[in-house]
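Here it is: the structure, laid out below.
For this view, one protein chain was removed and the others were kept in their places.
Per-chain numbering from 1; labels A and B assigned in written order.
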Amino acid sequence: MKHRPVADVSALPDHAFGYHAPIWWGNTLMIFIEGAAFAILAASYFYIRWNFDAWPPSRTPLPGLGLSSINLLVLALSAAPFWNAARLAQRHERPVVVGAWLAFGVLFGIAAIVLRWFEFKALHTRWDSNAYGSITWTILAVHLAHLLAGTIETMLIALVMFVGPVEKKHYTDAAVMAVYWYFIVISWFALYLIVFIGPRLI
Amino acid sequence: MAHANAIPAFDDPDDRPGMLTANEEDETWATLTRTWDEGSGLWAWLRSTNHKSISRRYIVTAIVFFMLGGIEAGMMRVQLSRPENSYIGPDLYNQIFTMHGSTMMFLFAVPVMEAVGLYFVPLMIGTRNVAFPRLNALGYWMYLFGGVLLYVSFFYNTGPDAGWFAYVPLAGPAYSPGKRLDIWAQMITFTEIAALIGAVEIVTTVFKQRAPGMSLNRIPLFVWAMLVSSFMIIFALPAIVVSSSMLAMDRLIDTHFFNPAEGGDALLWQHLFWFFGHPEVYIIFIPALGMISSIIETFTRRRIFGYPAMVLSLISTAFLGFGLWVHHMFATPLPQLGQSFFTAASAAIAIPTGVQIFCWIATIWSGRPRFTTSFLFVIGFFLLFTIGGLSGVMIASIPFDLQAHDTFFVVAHLHYVLLGGAVFPLFAAFYYWFPKLTGRMLSERAGRWNFWLFFIGMNVTFFPMHLLGLHGMPRRIYTYLPEMGWGNLNMISTIGAVIIIASVCVFLGNVWISLRRGVPAGDNPWDASTLEWATSSPPPSFNHLFIPVVEGRDPLWDARDGELAVVTGLRTDRHEGLLTSVMDAEPEHRYEFKGPTILPLILAVFGGGCIVLAIFTPWGVTLGAIAAFIILTCWFWPTISPDYDTPRTR
Partner (left out) sequence: MTVPLQSALDPGGPKAAAILHLGWFLLITAIVAYVLVTVALLYALRRATHRPAAFDDSDFDEPNRERGRVRWVAAAVAATGLLLLLFIFVDVTTARSLGSPAVGEPLRIDVVGHQWWWEVKYPDSANPQNIVETANEIHVPVGRTVSIKMTSSDVIHSFWAPNLDGKKDLIPGHETRTWFRADSAGVYRGQCAEFCGHEHAKMAFFIVAEPPTQFEHWLESQRSGAATPTDSLAQQGERVFLSGSCAMCHAISGTSAGSNFGPDLTHLASRRTIAAGTLPNDASNLAGWIIDPQIIKPGVKMPPHHLDPGSLQALLAYLATLK
């Protein structure tokens, strides 16, 4: 096979943001996978609901709204530092600044994780009490796993930003981290509605 | 961010640098070889992140599992060949049919299809590696360890024994004591991770790394098939991730997902499992459809008829495939009206499949077929899969299914569609692509023996089962009484199995001898049209010397003057590739593929160890998370590459 050059690509940049970057796709596909898993859990929740006459089952109190609503607020607000970090990253702002905003986001994450502990308690049931307990604990636990993974990942990226060496592609990582965080927040909105508000409606 | 302005496009012929000299090409070849060399020996092999090495391992491992699954099938056939046979008792028999199904579905069919995709998709789209090379390696190790887990437990007489579908409550803590089903559930964990990894690789690679000019309407149908199948994996696998985890939790930490006494439901398992399980068979089948397209095009020397219809058929098959799952549950007390919807959907999916078959026939009609072994297997596919597809429409009917469900009629159906619809295309693909993979041709003469033995054996084994099922023989029974009258047909079926085994032996012999003494293949022995044939056989580690530029669906037929348009300018001293836009494949930026590293193996070992621990204690999950965290930190920690732009620090 003979080769006929028709273009030279050496001047192309070596990183990109958004859907131009493979890591964005890896992250997005991960979100599809985990989103599908949440959807299956939600479907299971409603399926199980119709095996009970009362929901929550009789003698189980309604899940507490106090701390869980506070946590919802915490997560909603947490989107802001991530959004800002992503914006600054795309502008190739100094790494320390990007790292600082990410670290700020980490604080929200830690707060959410701590509050999650109380949310489990607010369910007023155990995972081994009955199917209601099993599904609600599982939903909270799976989301907690995402919270933990997201918080720790953000910590690491922030650490890289502070300590270096930082390449331009690490800015892409920071921006993609924000997208993952939005998923964590948005999925929690849906799951909060199902687990905490749901029993009051259905 | 299109960078059309950044690339000197050489539109003006006077600007072009002209053809590359032989010296320049040789130098590029030498530098690339050096850069992409992974070394030799065991250490290098363990650290490999080259998609071709990893795919070869996948394929070899999958073939080993295929043979193990075949041995299990052989044992079942021996046991069933006569009424009241005492070759195998019930406990071992139940483990064997569970192992057979689990091996073929989880350890052979999906991995081998993904592996063939992971090998050929990068070559066909003109890139150098998959998007996430280390992740790809991790996928293989997880797959291997999952299979090893299953088989070690089987050899210790702790193999799962509740069927590959593990219905509860039988698979639950009350009726399956011990660790058998926990092992099954964690084997699923390993193989689901591997499958999901493969899917993410393929989608990302196909979207971002295609050769310039290879817009989405110019990618080979095999690449479309792998893309569609990968999306199916992404949306279907989570269902079994969730359900197998629920099963593991019911067994290990006393949750009640499937315990009717506490509000759980045995049917919940069935919904979740089949929501995964039905798409699973299309995940296996759709790549085979892609292989058929490649092979028919080459061996009829005719561009596939109706490319847009073929693509839409693949996509609609995928969507419809998610809407059929209840047809596995027709005998359960679900509402009749709801069930009827699934009859209609199960019938409807015959339409896109029909479109594909008719377009292929149209292609053959207007082409000029060459009856290579590969093409024979394709013809075998048509003849066998159609039987399976039609028996499938029969059991889409609820009344008919209520007689045929859980009998050997379904065993016949599923083997016609899986062997006819997936394994025959796979063998066709082996004969087609073996020259590219190894640089040698397989023997056509042995290939014919392979084909005919398999074709005859398959029919002798499975056709009688249609009748056995309607004559009342249920599935998953280790023996039957002489007065049932099933003995003769079962004996015939067992003879067929022997013929199939002979066929596989011929195949293995063919591979063994051809590896050593096969005719050297050259770059493009079949005069095919797609890019994998533009490079040497086997391909060099970097795939193509230069990234090609394409203007149509059949680059090598379009480039009839023996000249392939290429881009230059990628670094050869780094693992550098070109990324292009999703829709139109316009060059966008350069990308560095990660090189060899031992970290994927380490993560698989420690993470896998914790998954095995989770068979015994839930703390395995916690420990696994910690291990993963530590190893992934090392994985992602930046290693600076000099010459890349670094912003001001601090």
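Everything that follows uses one rule, which is that a contact is a pair of C-beta atoms (placed from the backbone, for glycine too) under 8 Å apart; a residue touches a chain by one contact, two chains touch by 3 or more.
If you're wondering where the values come from, they're calculated on a predicted model, not measured in any experiment.
K.L.:
Would you mind listing the shown chains in contact with the chain that isn't displayed?
P.N.:
Result for the missing chain's touching partners among shown chains: B.
K.L.:
If I consider the whole complex, including the chain that's not displayed, which of B:Glu72, B:Asp250 or B:Asp401 touches that chain?
P.N.:
B:Asp401
K.L.:
Check each of B:Gly74, B:Gly163 or B:Pro540 against the chain that is not shown and name the one that touches it.
P.N.:
Considering all chains, including the one not shown, the answer is B:Gly163.
K.L.:
In the whole complex, not just what's shown, which of B:Leu135, B:Val311, B:Val355 or B:Leu578 touches the removed chain?
P.N.:
Considering all chains, including the one not shown, the answer is B:Val355.
K.L.:
Residues on subunit B that touch the omitted chain in the whole complex?
P.N.:
For subunit B, the residues touching the absent chain are 89-91, 94, 162-163, 167, 169-170, 174-175, 260-261, 264-267, 300-303, 305-306, 309, 331-333, 336, 340, 343-344, 347-348, 350-351, 354-355, 357-359, 361-362, 364-369, 371, 379, 382-383, 386-387, 390-391, 393-394, 396-407, 470-472, 474-481, 483-485, 557.
Please note the rule applied: only the chains that are shown with their structure count from here on.
K.L.:
Express in whole angstrom the distance between the two chain centres, defined as the mean CA positions of subunit A and subunit B.
P.N.:
30
K.L.:
Can you list the residues on subunit B that touch subunit A in the complex?
P.N.:
Residues of subunit B touching subunit A: 1, 3, 6-10, 16-17, 19-20, 25, 131-132, 135, 196, 199-200, 203-204, 207-209, 212, 234-235, 237-239, 241-243, 245-246, 249-250, 253-257, 259-260, 262-265, 268, 271-272, 275, 523, 534-535, 545-547, 549, 559, 562-571, 578-579, 581-582, 587-592, 625, 629, 633, 636-638, 640-641, 644-650.
K.L.:
Which bits of subunit A are touching subunit B when the two form their complex?
P.N.:
On the subunit A side, the touching residues are 1-16, 19-20, 22, 25-26, 29-30, 32-34, 36-37, 39-41, 44, 47-48, 51-52, 57, 92, 94-96, 127-135, 137-138, 145, 148, 152, 156, 160, 164-168, 170-171, 173.
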